[in-house]
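One structure below.
All protein chains but one are shown in place.
Each chain gets a letter, A, B and C, in the order it is written, and its residues are counted from 1.
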Amino acid sequence: MIRYLSRKVVIYLVTFFVAVTIDWAIPRFMPGDPIERLLARMQAQPGSAEILNDYYTEAFGFDVPLWQQYLNFWAALFHGDLGVSIANFPTPVSELIVGALPYTLALLVPAVLLSFWAGNKVGALAARRKTLDNTVLPASYLLTATPQMWLGIVLAWVFASTLAWFPVSGAYDFSLQPAWTLEFARSFLEHWVLPFSALFLVAFGGWAIGMRNMIIYELEADYSNYLASLGAPSRLVRRYAYRNALLPQITGLALALGAVVAGALVVEIVFSYPGLGTLTLNAIQNRDYFLIQGVFLFLITGVLIANFVIDIAYVFIDPRTRVGMQGGP
Amino acid sequence: MLSVDTCCKTYRVGAFGGGELLAVRDVSFEVAPGEVVALIGESGSGKSTIGKLILRLLRVTRGSIAFDGVDISTLEGRRLKEYYGNVQGVFQDPFSSYNPIFKADRVFTMLRREYFPGLTDSEWHAKLGASLDAVSLNPGDVLHKYPHQLSGGQLQRMLIARALLLDIKLLVADEIISMLDASTRIDVLNLLGDLKSRGLGILFITHDLNLGSYISDRTMILRRGAVVELGSTERVFGNPRHPYTQSLLASVPQLHRRWSEVAPSPAASGGGGDGGPLVMVEKDHYAAAGPATTVGG
Amino acid sequence: MSLHVDGLRVYYRSLRGDVKAVDGATFDIADGEIMGLAGESGCGKSTLGKSLIRMDSRMRYVSGSVELDGRELPVWDDARMNEFRFGHVSIIPQYALSALNPTRRIGSIATDLLKARDVPVDRVLPELVRRLELVGLSEDVLHRFPIELSGGMKQRVVMVLSSLLDPSLLVADEVTSALDVSTQRAVAELLVEFRDRGFVKSMIVITHDLSVLYQIADSILVMYAGKLAEKAPADAVVHASRHPYTQLLISSLPDVGVRYEEQRLSGIPGRPPSLLDPPTGCRFRTRCPFAFDKCAEEPPFEAVGPAHAAACWKTAA
Partner (left out) sequence: MSAAEPRDGGVVATGAPAPRVEAPVGAPGTPAAPLTPTHRSEFLYFAFRNWKFVAGAGLVLAFLVVAIVGPMLVQHEPLEFSGPTDQPPSSEYWFGTTSFGQDVLSQFVHGLRAAFLVGAVGGGIAWLLGAAIGFTAGYRGGWLDDVLTMLTNVVLVIPTLAILIIVAAYLNVHSYATEAILIGLTSWPWAARAVRAQTFSLKTREFVDVARLSGRSTGRIIGSEIAPNMSSYLLMMFILLFGGAILIGASLDFLGLGPAESVSLGLMMNNSFLASALLLGSWWWFLPPGLGIIGVVGGLYVMNVGLDEIFNPRLREK
């Protein structure tokens, strides 16, 4: 058991290490010099160009040998120093991220959890009722094939600009400041509904399809037939089948996290929701390399931690893995 | 012809290959030309592993296997192909031994391309016809058909015919009839009997004592990877010395004798020593030494 | 009080039409009788066994009646059969080694099932523990997961569970074939013990292995290509069979000690007919050495001796 957990920890550490290395390597090995492109964007006068050039070379750490840069990069990382944002100088990158994080989480966490729960329930039902199977399933295929940002735009167009039920952009009224007041909460919810539903619907489709096939597979399994042969009511047979069909869905949840996070980024941009997504878009437009790398690292760590938690939780949920490790009799 | 010398095989098991399973423990035996040796053991006794080791589908962890004096672990490429010209195998599930995508007789054409490229069509058809006839199959019934259009018995006999194309010296038959119905099973056994009389050495691997005793000259009883009894079939079955062999013989269902007439066997899996050294109990009859092994007359 | 089956026909839906797996079965089983049901693969024995409990999705009831202890078993009506399942008629399935839900403990599987069948759990659970000990398993098994048990142990748990409510008919489908020789004898003898202790009134033991049936069965019914060939007491089937198929089958089974050189046994040439469109008349006609023109007409399955029935013109004449 311990060996299994330690193996998992090793894999995740290695993955984190590789991710950080990629993050460090990209600016240094990509063709073209990021600093020139940066200066070109700023149309800096010739005089100040040299000063800026020296500053950025030092800021990027290009002046020291490669391996030295690599160590500095790790050292800075451990101090939580992700460098300084170029566009909104001198605020440090980590500060910007911490500011944007709550909004992304407010969108992401409910979307992931609710879509997982609802998708699986509907998928299980669809396996039983022909009508549901022929309506919800095809719709789910189209939903899961829908780009989230497009769905966001359509929702905004229908419900915000034409019907004006919901505001079009932002996370709360411009007049308000984030505070624990009822008024702010109401306004926050109003702004939250559309981006959330865009994320929710697309993810929902995926889970429904997965569960529908999984549960049919489990209902055909030997243990289901045996229960039915002993006269067990279909309620019990379905409960067992649902529980076993849920297990691969949980591993699927871990794998799909990366995709859902990416979806959240683009949906935020559509609603200019002040989360990591909008931060990333601005960083890209301003060629704010430190900010891009910072957000990237943050996303990777978040997804890795989530995967790790799900992996460990899975061992407790599915006895087969736990027992498999001790080799059984 | 074939000599297996204190062979061991360990498998990596458990997460990340931490644990080790000792599947075969210090097994030694010989197969003389034209001799049928029955390798009998229950599931998990390592009998199939031994078969695969001899066919070089698996590598030995310790010990060595020699064919006509040459250690087979050193064979590579062309020399391995030559070895397969002398030693061939037939496996348990006829339907798994044929790639379902292709016609069943592809097993012959595969062999032709590798071993008889020079042969003209007519020479090849003559040779193929001869070996099909040797296994009493009529080419018209079996050629150009898909595996699921043929019966288990036909498929197994085609595999034997395939091996005969190479005029081999040793055939490793790993549970080849356990998936067949009783009525067709005996015909394949009789076929093996004919081939033996024509000088083919056979390693007959099975879990069924009745089948093992029917055609073998010598018998080897395996338990958890170790040899517990080895000797001529009459002696091993007629006068079993190791408690495990005795309990097997007591519990195997026979048509001429009821279990009630035989004292219930001690829990077979527990009884007897665990792979002690083989001791000669009488001429051409060895048993693993152990507290319950009756060594006397 | 016993089982009476009359003209039962159960077909299988397949991609190319109906496979006539059981094509008219008529036989009786007395109380306390263990009837062996033997035959080669594809002869319909498993379909016959399963149809008495639950038709799976591809099986289709065609005709015939089944009576258990005087009451009619509605085998064609899956819902109404529920009332009889587990209590009156039960099964040890062919797939016993994977019949237990891998992600639940044995104890909770049993309690869930009993509660769902509204059986008073507290009355039955101690009996379950007692029977587990009887078959050599400790109570601790209830807290274990199926994956933690060996093949033999799982087989025993399923046997105890299936017969927990003392059904009057228990169908045991290929109970011994997946086990090693040593556990095979122990499990087979347990079946007899279940009958002797009255856990089960009568039993059908389905297997292709005639030598196992000879050890434990009172009578043996041999099937061939969807039809009944012969039914007789075990000794009569082995030593005094009246149907050519049974005789050839028995003669092709080597016992320990039979040697190839001394006594050359012979198999049965040819293959069983396809059940998609089975031939008319006696289905063994093409492979039977005694076949003659009368065999073109289907021989009735009728008595040819005390508790001995066979479907062959030769014996009846």
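To be clear about the criterion, contacts are C-beta pairs under 8 Å (C-beta built on N, C-alpha and C of every residue); 3 or more make two chains touch, one makes a residue touch a chain.
Just so we're clear, the structure is a prediction, and the values are computed from it rather than from any experiment.
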Could you tell which one of A:A156, A:A171 or A:A241 touches the chain left off the display? A:A156
Of the residues C:V187, C:L275 or C:A311, which one touches the chain left out of the display? C:L275
For the chain left off this view, which of B:S96, B:S197 or B:S260 is in contact with it? B:S96
Contact footprint on chain B, counting only the chain that is left out: 16-17, 52, 55, 57, 80-81, 84, 88-89, 91-93, 95-102, 107, 110-111, 114-115, 146, 148, 151, 159
To test your reading of the contact rule: which positions on chain A touch the chain that is missing from view? 11-12, 14-15, 18-19, 22-23, 26-27, 30-32, 34, 37, 127, 133, 138, 141-142, 144-151, 153-154, 156-157, 160-162, 168, 202-203, 205-207, 209-214, 216-217, 220, 248-249, 251-252, 254-263, 265-266, 269-270, 280-281, 284-285, 287, 289, 292-293, 295-296, 299-300, 303-304, 307
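FYI, only the chains that are shown with their structure count from here on.
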Chain-centre distance (mean CA atoms) for chain B and chain C, in whole Å, is 32
Where the centres are mean C-alpha positions, what is the separation of chain A from chain B, in Å? 56
Check each residue of chain A and list the ones that touch at least two other chains. 324
Mind pulling the chain C residues that touch 2 or more other chains? none
Quick one: in the complex, what on chain A touches chain C? 221-223, 225-233, 235-236, 240, 243-244, 247, 318-320, 323-324, 328-329
So, in the complex, the side of chain C touching chain B is made of residues 40-41, 180-182, 184-186, 188-189, 208-212, 214-215, 238, 248-250, 252-260, 264-269, 271
Touching residues on chain B, where the partner in the complex is chain C: 42-43, 151, 153, 181-187, 189-190, 193, 207, 209-211, 213-215, 233, 237-238, 247-256, 258-259, 264-265, 267-269
